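This is the structure I have questions about; it appears just below.
Heads up, one of the protein chains got dropped from this complex, but the rest are sitting where they should.
Take a look at chain A:
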Amino acid sequence: MGNLFSSMFDRLWGVNKELRILILGLDGAGKTTILYRLQVGEVVTTKPTIGFNVETLTYKNLKLNVWDLGGQTSIRPYWRCYYANTAAVIFVVDSTDKDRMAIASKELHMMLQEEELQDAALLVFANKQDQPGALSASEVSKELKLAELKDRSWSIVASSAIKGEGITEGLDWLIDVVKEEQL
C-alpha cells in the first residue's frame, strides 16, 4: 500500500520521469571517470570506452539516466544515434590538451547544430584542473568559442574528477536549469 501511495505521489510531482543526460567529449577527457564519480562517489580505474556506459542515478530526488559515450574518433560518428530525448549534454574537455582544443570546439558546435539537441542544456567541464599547465575555465571557454552560442542555457565549470572538485557544483546548475525547462 505504502508503495502505491508513494508512486502516486511521484507521478503527481513528476519525479518518475527520467532525465536523459549525455556525457560527450574527446577521448581521454575524463567522461567515464566523471560518470562513476557521480554514481559511486569515488574514482574507478577506467579503460578507453569502446561504445558507451550507461548508469541510472538519483540526484536530488531526480532520476537521471546518464550516458557516457566513447570519445575515440571511430566512435564519435555514433553519438548521434543517442541524441533523441536528451535533456542535457555534459561536454568534458581536457584542459591540459591545448593542441586539440580546436577539434573539441568543432565537435561541440557540430553536435549542437543537431535538431534533436535544440532544447538540451549544455554544461562544459574544464576538467583536469589538478594537472599543472591546465587552462582556466575562461580560457577554455574562449578556445571553445562558447560565447557564440545562441538560444541555449550553458555554463562552464572548472573541475577535477580525480579530486572531486567542481562536479557537484556543475551538476547542481544543470539540474536547476533542466528542472525549469522540462518539468
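Methods note: a residue touches a chain if its C-beta (ideal position, glycine included) is under 8 Å from a C-beta of that chain, and two chains touch if they have at least 3 such contacts; residues count from 1.
Following the convention adopted for this analysis, contacts and distances are computed from a predicted model.
Engineer: For the chain that is missing from this picture, which UniProt protein name fits: "Calcium and integrin-binding protein 1", "FAD-dependent oxidoreductase domain-containing protein 1", "Ribosomal RNA-processing protein 42" or "Coatomer subunit gamma"?
Structural biologist: The chain we cannot see is recorded in UniProt as "Coatomer subunit gamma".
Engineer: Consider the whole complex, including the chain that is not shown, and state which of A:Phe52, A:Phe91, A:Phe125 or A:Trp154 touches that chain.
Structural biologist: Missing-chain contact among the listed residues: A:Phe52.
Engineer: Contacts of chain A with the missing chain: which residues?
Structural biologist: Residues 16-18, 20, 47-54, 56, 63, 65, 67, 70, 74-75, 78, 81-82, 84-85 of chain A touch the chain that is not shown.
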